[in-house]
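Data first, discussion second: the structure below is written as structure tokens.
One protein chain omitted, others in place.
Take a look at chain A:
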């Protein structure tokens, strides 16, 4: 790219005619340099500061991004697929049973297969009622955010295809009023026959189906979001399918976000009667979210993870605004881009290091690399702490080890949290928070014990937040019955497999509790007596307490040891991204507020010396639209054009003496209204009315384009209407 210095002040492109063409080709692709993509090896030798270095860095960054994102994407895809796999299998089974049922009817009526299509002959009409219904699976998504289920339905399609079904996927857009049944049929044929047909007919599908031995397999139609379909079209479509249901064994699967009632109201009663319904249910969005977080942020945490700021921002945004998993995943991807962009060499080199398959040690020892490694603050700290054994390799393996321990500890805590339905995202945010409870200070180990009494209360009202999640979890472990404790340890054992620091101890504790749990005979025989004489309980309680106490102490220990602040982990800069503000601006944007701020504080962006003198008060040198919008703030929801024009005129000519309109300002900063005509000499002269009026007109147009104004209506020809109130 060209260096920043040689900028033509006005870009060279604008060509008058092209501005009025609906579209035009700006330029065609120049032949690609073949070097750009073939370079795969990481080369850190210093290069001359020309374009090729930049391109090289760019390619490295891109590779890193692709590595991170494709990895995460496939992980997420697998996680979601696995979550649904049971439901999918169920559906598949049902599809084949339904198909067999349809075929059973068809054999009754062997004569009709030789007859020309399309007819619904008497024989098939005579078939008993049930078989003339369309087998329909209702898949309840339990989620109004249909965007999260797009992938689910395409996965379902793939799943069924792999089991030998022909599948067509529809969205609600296909069932719009404009498309009509013809449009639906066209999409249907397009997906099954892979051709576009101008005059779509069911008979075409029928002949395709009987041809070339297709008729061994069911045809499945998946409609993603039935609630959003246009009812009459869907109804007609179903009636049409039903006429053919014997000859073309079509099976419907409808995605339903709410309840079956919504489908009843979408279809006519007749249409609904044609469906023979079977119901399936997907997992809840919260389950999915937890599974994704576990897979992405905890299990694969050695590559990329988000810090406290970002995770808290995401959690809040997820809860308050856009509770879709899709947003969350997009945010992760954007975070990756920003992470990769932030310091090119660093990330690009190190991503290889955090890659498990990495084995090429030679490049690591280059001078550039070592220099970079030394510059990383967390690595410097690490060196200071462990002076003799500090080298990059140890630091790196330490980082990997610590991250693994950290995430398995979090998972153990999460298992306890399941007793009160804590979501993993909440837990993740809280654990990252360097609160008194989670910090590594020695005295926090004592804390839960002191609070034994009060924690009961906290538990009952379900609000142990103040004590910290960890305190609650430890107390919860203390209170667990032996059987539950045994289950918990069993899950911990699975979770910590492969991490010997924790796993051994968990196994030990597990065998201890299993032993306890396996001696219930004693308990059972004692039960009546225990109920009779409550005093004996004390002894048992102490027995139970010792095991529980051991597990609780163990949990305390691992939390104290492994849940450390991120900053103390060497090379954490490589793995963690934590710039919430940057992420937010790229992810969401905020045109409504930002465009108003642009107008009200234009001098901040333009960085001119002339306008900044008067804080918040319009001055003649300001951008016209800025002046106009600042003036508009002084008006109510209707702005009298006449008054507005005159205030504008008085500003630009520098003769504004007093704002005529009320002193009540909507903005908190009061306007220092009485303005002396400052440097009016240059401004006032030679400014004809026509110029000012033209400027006024342009400013109104510009405000209209930004949507901050509504134009005069017939009823109120002298007023424009304000649209935004406050930022």
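We adopt the following convention: contacts are C-beta pairs under 8 Å (C-beta built on N, C-alpha and C of every residue); 3 or more make two chains touch, one makes a residue touch a chain; residues count from 1.
Definition applied: contacts and distances are computed from a predicted model.
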item: Undepicted complex member, UniProt protein name, chosen from "Vacuolar protein sorting-associated protein 51 homolog", "Origin recognition complex subunit 2", "Autophagy-related protein like" or "glutathione transferase"; value: "Origin recognition complex subunit 2"
item: Touching residue (missing chain; options A:287, A:375 or A:718); value: A:718
item: Identified contact with the non-displayed chain, of A:372, A:513, A:650 or A:706; value: A:706
item: Those residues of chain A which, in the complete complex, touch the missing chain; value: 1-2, 4, 7, 9-14, 18-32, 34, 37, 54, 58, 61-62, 65, 69, 145-147, 150, 173, 178, 190, 196, 316, 320, 322, 324, 326-327, 330, 333-334, 337, 341, 585-589, 591-592, 594-596, 598-599, 602, 605-608, 621-625, 635-638, 640-643, 645-646, 661-662, 664, 666, 688-691, 693-698, 700-702, 704-708, 711-712, 717-720, 722-726
